[in-house]
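The complex appears here without one of its protein chains, the remainder shown in place.
Showing chain A:
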Amino acid sequence: MTMTHAASAKRHSPPPAWRKPVLMGAPLVLLLVAFLVFPVGQLLALSVYNGQGFTLAPYAQLFASSLYVTVLWITLKISLATTLVAVVAAYPVAYLISIAKGPAKSRLIFWVLLSFWTSFLVRAFAWVVILGRNGVVNSTLMSLGIIDSPADLLYGFGAVLVGMVHAMLPLAVMTMLAVMENIDRTLPRAAGTLGAKPGTAFWTVYFPLSLPGVAASAIMVFVSAIGFFIVPALLGGRKETMITQLIIDQVQQTLNWGLAGAISVLLLTVVLVVFVLYDRVFGFASLTGESAVVRNRDTAMRRLGGRVLAALGSASDALIGLLPRRHPLRGRSEKPVALTAFVWLLLVLISLPAFLMIPLSVGKGGLAWPPSGFTLQWYQQLLDSPIWMQALWRSIVVAFGTGLLSMAIGVPAAFLMVRSRMRGKGAMLAFILSPIVVPRMIIAVGMFYVFAQMGLVGTILGLVIGHTVVAVPYVVMTMMAVLRNYDTRLDLAAQSLGARPLAALRHVTFPILGAGMLSSFLFAFATSFDELTISLFSSGGLSATLPKQFWDEVTLQVSPVIAAVSTGLLLFVATLIFVADRLRRRSLAG
């Protein structure tokens, strides 16, 4: 119980202060340098270097015809429209979740998460079925006699916008929610006691505080949308081609790496400009939910903004005043009925498409609506297909590998980001999060180029590395959030009670952080399980993952087996969320 001489004798000088941070941060930094910076750099370099020397030929080609600029313009238009609609629709959902309590809150979050984690592919494919010539909408309208020949709903701007908004809405909600949860609930109420009516209190107090969340979700949606290709490829026509699709063409069909590099430079430039603007106005800190403080801006802008908000406030109060008054004294505790109804309608709408896959997967009539009869033949075909089964198995292995690797290098980095006071932390965090910022397509193509040289194409290891690069920022972010809520005095207490650092981790830190760590792991697992862009290139021709196999089937021939796969994925995700939530609750209950 007294300490040993040996133990204290070796501690006469302080241990070097740099060693721990380096050990904790280095693996992640090395991974990103080797498999993000290097590949993307290679790809960009290919646009000005053709094997013999410097060239600008790809750029000449890029600007020779109006094609690429037009596509860039379309891409921006679709991305901006998607951002606008998704953010506006997400606001009431996030707001309701942030004010809800107990089981109501859990239910709301469950449905948002279900959409969030349901494969992009499944959701995009569902719209093909809904909007197709024999799809849900057309059959319904025709059977009601409203139209007598099917309308062309697919392959247009409207279809793409619907699909994109549907794909991005859950992301918008989750990002916004992170900020809204941190807004002090008492502030709008304080405004009330100071004489502000509810509308004014909302628009002049709550809304400005929630703006960083709106901004964060807008930029996340915009950046994801601009690098997206699944929705425009499945739901868009010629006129809705997005720039990422051109990159795929250059790499897969014409093998023109120089041009692919040049297009990537163009895309990356647009994204960087957007990010610089964002940082100027809001600061990156708001992205991680760290601070909900908007930096001081131009005062004229501020004054104008203030007036607009005050006007909105008075307008809402006037509208509220027109409504029949309910018992004024009980009014305060009343539930926001209209808001709740609206949000649930929205949640049903975003969940429904994936659920349509269930009846179709057991119907005899293929993918036409309405389904007829009952059969399990599609499931039988699925189980009998070695291609699907191998893809499933490969996806599970890769996702597990990605989860483990991401945790192994992401958790120490998150500890470093939250606990240390080192210099350059902001820069390091920005670097760690950069895989989210760089459009996925550029990462995927660059990685393919590098993997090909290293012989990693078509290997499990290659996929695990590739998926870890894009999954690890999410692990770091979720772990940072978890660690910020963790009382570090518990570690100190454990150490003062005699626990060595590893014992303190094992007996105290990890058990308490267990639920948070599990959800980080699941985040990485699910990111990998649903990853298509990197797998599209790096899985090689023969060793497809589940999303890659799905993609190949959908783009080549559409069979009801897809509906069976979709149903399976949906149930898998629902189970996962349910189990994760159960585990979280059990750990909270002690």
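Keep in mind that, in the parts below, a residue touches a chain if its C-beta (ideal position, glycine included) is under 8 Å from a C-beta of that chain, and two chains touch if they have at least 3 such contacts; residues count from 1.
Basically, contacts and distances are computed from a predicted model.
Going by its UniProt record, the hidden chain of the complex is named "Spermidine/putrescine import ATP-binding protein PotA" among "Heterodisulfide reductase subunit B", "Sigma-70 family RNA polymerase sigma factor", "Spermidine/putrescine import ATP-binding protein PotA" or "Fe-S cluster assembly protein SufD". Per the touch definition above, the residue from A:V88, A:A190, A:L272 or A:A503 contacting the chain not shown is A:A503. Here one chain is not drawn; of A:L376, A:L492 or A:V579, the residue touching it is A:L492. Residues of chain A in contact with the chain left out of this view: 1-5, 7-8, 11-15, 487, 489-490, 492-501, 503, 507-508, 511-512, 587, 590.
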